[in-house]
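Have a look at this one before I ask anything.
Every protein chain of the complex appears in place save one, which is left out.
Going in written order, the chains are labelled A and B, and every chain counts its residues from 1.
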Amino acid sequence: MLQTFRQSMAWLHTWFGLVLGFVLMAVFFFGSLSVFDREIDRWALPETRFEPQPMPSYDNLLADIFAGMEAEEEELEAARKRIGGELPAQLQPTGWGAYTTHRDPVLDVFAEYSVPNPKDPFDHAHGHLTLDPRIGAILPHDSLKIGSEFFYPLHYSLHIEWKQLGTWIVGVAALIMLVALVSGVIIHRRLFRELFTFRPGKRTQRSSLDLHNLTGVVALPFHFIFALSGLTIFAFLYLPVGETVLTTPVQAHLMEEAVSRGLPFEPAGEAAAIASVDAMMVEAKKRWAERGMPGEVGFLWVTHPGDRNSFVSIFRAGSDRVAFVGQGVHFDAVSGRVLYEEPPPTVIAGINEFLTGLHLQHFEHWPLRWLYLLGGLLGCTCIATGFIFFTEKRKRNLNDATLVRWVDALAVTAVTGMLVATGAILVANRLLPAELPHRSGWEQTVFWMAWLLTLAHALWRGRAVSGCLSPAWREQCWAIALLAVTAVALNWITTGDHLLKTVLTDRYWPVAGFDLALLASAAIALRTAFMLRTRERAAARIEHKELLAMEVARG
Amino acid sequence: MAEWLSLALAVGSGFLGMAWLALSLNVHWQQVRARALPPVKTLRALAAVALSVSLLLCLWADHPSIAVLVWVMAISGSALSVAMLLAWRPRWLKPVVVWAC
Partner (left out) sequence: MKASALTPLHILSRVGAALLGGYCFVWGVTTLGIVLATALGMSFSEARTLFYLLAFLLFTAVFCWAFAAASHGRAWLVLAGGGAAMTLLGWLLAH
């Protein structure tokens, strides 16, 4: 596009990096928080603060829970709209299942119900419950798991559910991440020589570029593989060739697969009682141990429950490796015998399992999890320093003044504003009354309103004077520190789980870890605020001297 | 060897590898030893060995699929630490090339 390949790549990197950088900031930050999503859930839902539990008994506990489950009201509403008619009082379940990992005290339980006269043969309404597997107590529907149900979906869908638009936007952002990494390497002339270069003492434009390059290159494999694996996980959504141009081969394939595996594709239409699923779980564990990979049940799914053709699929939790569930054993639900045991994956399937498992990280390896957090924060730093470099470079050019002012305000919102919003939802979680109707909705409203406020603040306080950073950065750092410390204090006051208790006397690392992380964040935010104030004063003194010099020269 | 020890040594070895790699570059060598030129071949050979040892220690500690990820992330973290030391406290890297001082 421009005169040389390198110039074109530089243009591409700058402008696409700038525009999608705002989205990527959120994706990387909330993705980083998602590494510890279940720990954040424990902090947000004090009634779930107990030890992780294995998959409970199906026969004695889950069977009754499933029998009593229903599709959610929102799902039924949406289904009524899709078929343009009424729904029967009881929907027929087509599947029900449970999922747990080595970090879950509470169990996630799901159900799928068939919708009569559907336009799409795979149309379902869904039900979902969270329960305490020790006693079968169901958690109130309105309890928002701030980690796994808010921060995590935020990172891949931005909570824009209409026609999956948010997931598409994140997909484009992830593609641009890959493009930015490739173009960044192309335009970085002295990649190896400057691999360890960071000169914090130089002007902001130089030191921010140094840090941008450092954080980008040092974790280049991490950034690249996470963007690529994220896209691959959603490839079925982004490239639905099987559902559009290749429907005939897909149908043939599904039929063939069902026949070769002996797993009935359609229900028989006759009712039949289910055999002991607990016995099936024992058999599955025995088979895994025989294969040299003893393990726990991670995922359980019953297809066509209550029907003669029903089958139960039991998958192993991949806590000791990257692939997150696998080695499925499928049982005939009525007789309890093994229908099909999945063979080791092919090379291609294995690579896909590796990439998916690498991204979704259900493995039990705390050092690697913390290294993931580091990688994510390095990604955030790369993007933030990209914004700072962009604005610093253009501040001296008066033609760019409006652009710089807007980019600066949006950068403040995307970086410190995002952290303020995060602190706000945590404080709201502790302050809002427990019996408040739609409490989870209110928590989310606080988050979005707080973020919007930071944009307004950034626009109001913005300045585009060369050598001066907007005071909004410093002021929002103060807000972050205040919110983080308040959250920790409120956790103590409202739940009694203060740090001395969770670290020493009644150890509970999920809550202790998050409280400590909040305090560390407050410390970093405060230090940054002081550092920015020092710079601001130094810049003001230089400006003052320059003004005096001009006066003297004139007079 | 306990898993935590193997991983700790892997991180240490990774750090040494990255430090030697960094010091094989003129500008960083001169932050530690003014006015000299680095013994490039020696340092890079040492770096290669240290990084390989780090990988082996990771493979000792965990399932291979996890070990590879741990190694890649650990050496990224090591490279970052070395860069931060060179930016703020370059003298602290002197012990790493103690034979040349």
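A few comments on the model shown:
Here is the rule we use: a residue touches a chain if its C-beta (ideal position, glycine included) is under 8 Å from a C-beta of that chain, and two chains touch if they have at least 3 such contacts.
What you see is a predicted model, and the numbers here were worked out from it, not measured in a lab.
Although it is not drawn here, the omitted chain touches the following shown chains in the complete assembly: A.
The residue from A:Asp64, A:Glu77 or A:Glu257 that touches the chain not shown here is A:Glu257.
Touching the missing chain, out of A:Ala67, A:Ala137, A:Leu165 or A:Ala349, is residue A:Ala349. Considering the full assembly, A:Ser8 is the residue among A:Ser8, A:Gln92 or A:Gln361 that touches the omitted chain. Take subunit A: the residues that touch the chain left off the picture are 1-3, 5, 7-9, 11-12, 172, 174-175, 178-179, 182-183, 228, 231-232, 235-236, 239, 241-242, 245-246, 248-250, 252-253, 257, 346, 348-349, 351-352, 355.
What we mean here is this: only the chains that are shown with their structure count from here on.
For subunit A in complex with subunit B, the touching residues are 193, 195-200, 214-215, 218-219, 221-222, 320-323, 354, 357-358, 363, 365, 367-368, 371-372, 374-375, 378.
Across the complex, subunit A is touched by residues 7, 18, 21-22, 25, 27-28, 62-63, 65-66, 69-70, 72-74, 76-77, 79-80, 82-84, 86-88 of subunit B.
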